[in-house]
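As you look at this complex, bear in mind that one protein chain is not there, while each of the others sits in place.
On to subunit A.
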Amino acid sequence: MSSCFLDEETFCQCCQLFLQHSHSLCDGWSWEQVKGSEEGYLRKTALGTGRTRCNQDQQGTSSDQHQERTFSLSFHNDDDDEDDGAVCCIQEENSSSSVVQYEYHILYSCSYQTPVLYFRASTLEGRSLCLEEVWDSVHPNYRQRLQHRPWDTITQQEHPLLGQSFFVLHPCRTEEFMKPVLKAALEEHRQVNYIVTWLSVVGPVVGLDVPLSYCTQVPEPPHTPSSSPQPPSSSPQPPSSSPQPPSSSPQPPSSSPQPPSSSPQPPSSSPQPPSSSPQPPALGTKPG
(Lines give C-alpha, C1' and ligand atoms only; values in the text may rest on other atoms or scores of the structure.)
Protein backbone atom coordinates (compact mmCIF):
# COMPACT_ATOMS: atom_id res chain seq x y z
CA MET A 1 0.00 0.00 0.00
CA SER A 2 1.60 3.22 -1.05
CA SER A 3 -0.67 5.61 0.77
CA CYS A 4 -1.34 6.28 4.41
CA PHE A 5 -5.06 6.07 3.75
CA LEU A 6 -7.10 2.97 3.84
CA ASP A 7 -10.20 2.28 1.76
CA GLU A 8 -12.98 0.26 3.29
CA GLU A 9 -12.45 -2.84 1.22
CA THR A 10 -8.77 -3.02 2.13
CA PHE A 11 -9.73 -2.43 5.76
CA CYS A 12 -11.95 -5.51 5.67
CA GLN A 13 -9.28 -7.56 3.96
CA CYS A 14 -6.64 -6.52 6.48
CA CYS A 15 -9.04 -7.42 9.27
CA GLN A 16 -9.70 -10.87 7.88
CA LEU A 17 -5.99 -11.59 7.65
CA PHE A 18 -5.52 -10.20 11.15
CA LEU A 19 -8.32 -12.43 12.34
CA GLN A 20 -6.79 -15.58 10.96
CA HIS A 21 -3.67 -15.03 13.01
CA SER A 22 -5.73 -14.17 16.06
CA HIS A 23 -7.49 -17.53 15.76
CA SER A 24 -4.18 -19.32 15.60
CA LEU A 25 -3.05 -17.63 18.80
CA CYS A 26 -6.45 -17.77 20.49
CA ASP A 27 -6.03 -14.03 20.88
CA GLY A 28 -9.78 -13.55 21.20
CA TRP A 29 -10.65 -11.29 18.25
CA SER A 30 -13.87 -11.83 16.32
CA TRP A 31 -15.52 -10.17 13.32
CA GLU A 32 -18.95 -8.66 14.00
CA GLN A 33 -21.07 -8.04 10.94
CA VAL A 34 -23.70 -5.32 10.91
CA LYS A 35 -27.15 -6.82 10.24
CA GLY A 36 -28.21 -6.30 6.67
CA SER A 37 -24.94 -4.74 5.57
CA GLU A 38 -21.44 -5.65 4.48
CA GLU A 39 -19.96 -3.45 7.16
CA GLY A 40 -18.44 -4.89 10.25
CA TYR A 41 -15.81 -4.47 12.91
CA LEU A 42 -13.26 -6.42 14.91
CA ARG A 43 -14.13 -7.08 18.51
CA LYS A 44 -12.29 -8.40 21.52
CA THR A 45 -12.89 -8.52 25.24
CA ALA A 46 -10.07 -8.81 27.73
CA LEU A 47 -9.36 -8.43 31.38
CA GLY A 48 -6.83 -5.84 32.35
CA THR A 49 -5.94 -3.57 35.17
CA GLY A 50 -7.19 -0.10 35.72
CA ARG A 51 -7.57 2.52 38.36
CA THR A 52 -11.10 2.67 39.60
CA ARG A 53 -12.95 4.63 42.28
CA CYS A 54 -13.53 2.68 45.42
CA ASN A 55 -16.66 2.83 47.57
CA GLN A 56 -18.99 3.75 44.75
CA ASP A 57 -22.61 2.93 45.40
CA GLN A 58 -23.77 4.22 42.09
CA GLN A 59 -22.44 3.95 38.61
CA GLY A 60 -19.28 5.90 38.07
CA THR A 61 -20.65 9.32 38.93
CA SER A 62 -18.60 11.88 40.69
CA SER A 63 -19.98 15.34 41.24
CA ASP A 64 -20.30 17.58 38.23
CA GLN A 65 -17.72 19.89 39.68
CA HIS A 66 -15.16 17.15 40.04
CA GLN A 67 -15.49 16.04 36.47
CA GLU A 68 -15.51 19.60 35.24
CA ARG A 69 -12.01 20.12 36.58
CA THR A 70 -10.73 17.07 34.82
CA PHE A 71 -12.29 17.88 31.49
CA SER A 72 -10.37 21.09 31.18
CA LEU A 73 -7.34 19.01 30.40
CA SER A 74 -8.50 17.55 27.13
CA PHE A 75 -9.32 20.66 25.15
CA HIS A 76 -7.52 23.84 25.89
CA ASN A 77 -9.69 26.80 26.67
CA ASP A 78 -7.04 29.42 27.28
CA ASP A 79 -5.56 31.56 24.58
CA ASP A 80 -2.02 30.47 25.19
CA ASP A 81 -0.89 28.87 21.99
CA GLU A 82 2.26 27.25 23.31
CA ASP A 83 1.08 25.21 26.17
CA ASP A 84 -2.28 23.57 26.23
CA GLY A 85 -2.17 23.75 29.98
CA ALA A 86 -3.26 20.15 30.25
CA VAL A 87 -3.10 18.53 33.59
CA CYS A 88 -3.97 14.96 34.25
CA CYS A 89 -5.52 14.50 37.67
CA ILE A 90 -4.50 11.33 39.38
CA GLN A 91 -7.05 10.62 42.02
CA GLU A 92 -4.90 8.47 44.18
CA GLU A 93 -6.66 9.08 47.40
CA ASN A 94 -9.93 7.66 46.13
CA SER A 95 -8.92 5.10 43.54
CA SER A 96 -7.11 1.82 43.52
CA SER A 97 -5.79 -0.70 41.07
CA SER A 98 -8.37 -3.27 40.19
CA VAL A 99 -9.33 -5.78 37.55
CA VAL A 100 -11.20 -4.16 34.70
CA GLN A 101 -13.14 -5.79 31.88
CA TYR A 102 -12.28 -4.14 28.56
CA GLU A 103 -14.15 -4.44 25.30
CA TYR A 104 -12.31 -3.24 22.17
CA HIS A 105 -13.81 -2.56 18.75
CA ILE A 106 -11.91 -1.68 15.60
CA LEU A 107 -14.11 0.20 13.18
CA TYR A 108 -13.52 1.88 9.87
CA SER A 109 -13.93 5.65 9.57
CA CYS A 110 -14.87 6.68 6.06
CA SER A 111 -14.38 10.34 6.97
CA TYR A 112 -10.74 9.87 7.92
CA GLN A 113 -10.13 6.73 5.87
CA THR A 114 -8.46 5.06 8.78
CA PRO A 115 -9.36 2.48 11.41
CA VAL A 116 -10.62 3.81 14.73
CA LEU A 117 -10.31 2.16 18.12
CA TYR A 118 -13.41 2.21 20.29
CA PHE A 119 -13.45 0.66 23.75
CA ARG A 120 -15.39 0.49 26.94
CA ALA A 121 -14.42 -0.63 30.40
CA SER A 122 -16.30 -1.87 33.39
CA THR A 123 -15.55 -3.28 36.81
CA LEU A 124 -16.20 -6.96 37.41
CA GLU A 125 -19.43 -5.96 39.12
CA GLY A 126 -20.58 -4.41 35.86
CA ARG A 127 -20.15 -0.74 36.68
CA SER A 128 -18.99 1.30 33.67
CA LEU A 129 -15.79 3.22 34.19
CA CYS A 130 -16.06 6.95 33.74
CA LEU A 131 -13.70 8.95 31.56
CA GLU A 132 -11.65 10.03 34.54
CA GLU A 133 -11.02 6.46 35.59
CA VAL A 134 -10.08 5.57 32.03
CA TRP A 135 -7.61 8.44 31.97
CA ASP A 136 -6.17 7.26 35.27
CA SER A 137 -5.80 3.78 33.85
CA VAL A 138 -3.63 4.87 30.95
CA HIS A 139 -0.05 3.81 31.56
CA PRO A 140 2.09 6.75 32.71
CA ASN A 141 4.36 6.26 29.69
CA TYR A 142 1.53 7.22 27.38
CA ARG A 143 -0.10 9.89 29.44
CA GLN A 144 2.17 12.65 28.30
CA ARG A 145 1.43 11.88 24.68
CA LEU A 146 -2.28 12.18 25.36
CA GLN A 147 -1.92 15.36 27.35
CA HIS A 148 0.03 17.39 24.86
CA ARG A 149 -1.72 16.34 21.71
CA PRO A 150 -5.41 17.06 22.09
CA TRP A 151 -6.36 15.24 18.92
CA ASP A 152 -4.84 12.01 20.18
CA THR A 153 -6.87 12.15 23.28
CA ILE A 154 -9.52 9.82 24.61
CA THR A 155 -13.08 11.08 24.57
CA GLN A 156 -16.47 9.53 25.05
CA GLN A 157 -18.34 9.05 21.79
CA GLU A 158 -21.35 7.27 20.43
CA HIS A 159 -20.50 3.99 18.70
CA PRO A 160 -21.60 4.63 15.09
CA LEU A 161 -22.93 1.12 14.58
CA LEU A 162 -24.32 0.24 18.03
CA GLY A 163 -25.40 3.67 19.27
CA GLN A 164 -23.94 3.06 22.74
CA SER A 165 -21.36 5.04 24.72
CA PHE A 166 -17.77 4.12 24.10
CA PHE A 167 -14.40 5.73 24.56
CA VAL A 168 -12.45 6.57 21.44
CA LEU A 169 -8.92 7.49 20.48
CA HIS A 170 -9.39 10.30 18.00
CA PRO A 171 -8.38 9.20 14.51
CA CYS A 172 -7.47 12.43 12.79
CA ARG A 173 -3.74 12.11 13.46
CA THR A 174 -3.46 8.53 12.29
CA GLU A 175 -1.96 9.70 9.00
CA GLU A 176 0.97 11.25 10.84
CA PHE A 177 2.30 8.06 12.32
CA MET A 178 1.23 5.69 9.56
CA LYS A 179 2.71 7.64 6.68
CA PRO A 180 6.42 7.18 7.53
CA VAL A 181 5.93 3.50 8.31
CA LEU A 182 4.13 2.77 5.06
CA LYS A 183 6.62 4.84 3.06
CA ALA A 184 9.58 2.96 4.54
CA ALA A 185 7.89 -0.38 3.98
CA LEU A 186 7.31 0.48 0.35
CA GLU A 187 10.91 1.53 -0.18
CA GLU A 188 12.23 -1.59 1.49
CA HIS A 189 9.76 -3.87 -0.29
CA ARG A 190 8.28 -5.09 2.95
CA GLN A 191 4.70 -6.12 3.44
CA VAL A 192 2.69 -4.18 5.98
CA ASN A 193 -0.76 -5.05 7.23
CA TYR A 194 -2.31 -1.69 8.01
CA ILE A 195 -4.35 -2.95 10.95
CA VAL A 196 -1.39 -4.66 12.60
CA THR A 197 0.84 -1.62 12.30
CA TRP A 198 -1.84 0.84 13.38
CA LEU A 199 -2.99 -1.27 16.33
CA SER A 200 0.54 -1.77 17.58
CA VAL A 201 0.74 2.03 17.97
CA VAL A 202 -2.65 2.84 19.47
CA GLY A 203 -3.49 -0.38 21.28
CA PRO A 204 -0.92 -0.27 24.09
CA VAL A 205 -2.09 3.21 25.08
CA VAL A 206 -5.36 1.70 26.24
CA GLY A 207 -4.06 -1.55 27.58
CA LEU A 208 -4.40 -3.59 24.39
CA ASP A 209 -1.45 -5.80 23.71
CA VAL A 210 -0.47 -6.88 20.20
CA PRO A 211 1.83 -9.92 20.26
CA LEU A 212 4.90 -9.59 18.08
CA SER A 213 3.97 -12.54 15.89
CA TYR A 214 1.28 -10.42 14.25
CA CYS A 215 3.97 -8.34 12.64
CA THR A 216 5.71 -11.31 11.06
CA GLN A 217 2.77 -13.58 10.37
CA VAL A 218 0.07 -11.33 8.95
CA PRO A 219 0.55 -10.27 5.34
CA GLU A 220 -1.05 -7.40 3.57
CA PRO A 221 -4.03 -8.08 1.33
CA PRO A 222 -3.37 -8.92 -2.32
CA HIS A 223 -3.17 -5.93 -4.56
CA THR A 224 -6.21 -5.39 -6.72
CA PRO A 225 -5.91 -3.75 -10.13
CA SER A 226 -7.60 -0.59 -8.86
CA SER A 227 -4.92 0.14 -6.24
CA SER A 228 -1.66 1.88 -6.97
CA PRO A 229 1.19 0.00 -8.71
CA GLN A 230 3.43 -1.91 -6.33
CA PRO A 231 7.14 -2.64 -6.69
CA PRO A 232 7.66 -5.96 -8.50
CA SER A 233 9.16 -7.88 -5.57
CA SER A 234 6.05 -7.76 -3.44
CA SER A 235 3.91 -9.67 -5.89
CA PRO A 236 0.52 -10.89 -4.71
CA GLN A 237 0.20 -14.34 -3.19
CA PRO A 238 -1.19 -16.96 -5.59
CA PRO A 239 -4.88 -17.45 -4.82
CA SER A 240 -5.92 -20.77 -3.35
CA SER A 241 -9.26 -22.40 -2.93
CA SER A 242 -9.18 -22.39 0.87
CA PRO A 243 -7.15 -20.45 3.34
CA GLN A 244 -4.00 -22.24 4.46
CA PRO A 245 -3.60 -22.56 8.20
CA PRO A 246 -0.65 -20.52 9.37
CA SER A 247 2.40 -22.36 10.74
CA SER A 248 1.79 -23.30 14.34
CA SER A 249 4.97 -21.88 15.78
CA PRO A 250 5.76 -18.29 15.09
CA GLN A 251 8.78 -17.71 12.89
CA PRO A 252 11.61 -15.82 14.53
CA PRO A 253 11.65 -12.27 13.24
CA SER A 254 14.18 -11.79 10.43
CA SER A 255 15.88 -8.58 9.51
CA SER A 256 13.59 -7.96 6.55
CA PRO A 257 10.36 -9.60 7.61
CA GLN A 258 9.08 -11.19 4.44
CA PRO A 259 6.22 -13.54 5.31
CA PRO A 260 7.36 -17.15 5.04
CA SER A 261 5.92 -19.13 2.15
CA SER A 262 3.64 -21.13 4.40
CA SER A 263 1.99 -18.05 5.79
CA PRO A 264 -1.74 -17.56 5.34
CA GLN A 265 -2.90 -17.27 1.80
CA PRO A 266 -5.28 -14.46 0.99
CA PRO A 267 -8.62 -15.75 2.15
CA SER A 268 -10.37 -15.96 -1.18
CA SER A 269 -13.15 -18.08 0.25
CA SER A 270 -13.91 -15.98 3.29
CA PRO A 271 -16.52 -13.28 2.85
CA GLN A 272 -15.01 -10.30 1.09
CA PRO A 273 -17.35 -7.42 1.66
CA PRO A 274 -17.74 -5.78 -1.75
CA SER A 275 -18.52 -2.10 -1.58
CA SER A 276 -22.26 -1.82 -1.84
CA SER A 277 -22.15 1.55 -3.55
CA PRO A 278 -20.14 2.82 -6.49
CA GLN A 279 -17.66 4.57 -4.29
CA PRO A 280 -14.83 6.59 -5.72
CA PRO A 281 -11.69 4.61 -6.58
CA ALA A 282 -9.52 3.35 -3.76
CA LEU A 283 -7.87 6.34 -2.26
CA GLY A 284 -4.51 4.67 -2.18
CA THR A 285 -3.77 6.59 -5.32
CA LYS A 286 -4.01 9.98 -3.74
CA PRO A 287 -0.90 11.74 -2.57
CA GLY A 288 -0.30 11.25 1.13
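We adopt the following convention: a residue touches a chain if its C-beta (ideal position, glycine included) is under 8 Å from a C-beta of that chain, and two chains touch if they have at least 3 such contacts; residues count from 1.
Keep in mind that, in the parts below, contacts and distances are computed from a predicted model.
Chosen from "Autophagy protein 5", "AP-3 complex subunit sigma-2", "TTL family tubulin polyglutamylase complex subunit L1" or "glutathione transferase", the protein name that UniProt gives for the omitted chain reads "Autophagy protein 5". In the complete complex, the hidden chain is touched by one of A:47, A:110, A:184 or A:212, namely A:110. When the full complex is taken into account, the listed residue touching the unshown chain is A:160, out of A:160, A:204 or A:222. When the omitted chain is restored, the residue from A:49, A:97, A:128 or A:144 that touches it is A:128. Contact between subunit A and the unshown chain involves residues 34-35, 58-61, 64, 67-68, 71-72, 74-75, 77, 79, 81, 110-112, 128, 130-131, 155-158, 160-165, 170, 172, 277-280.
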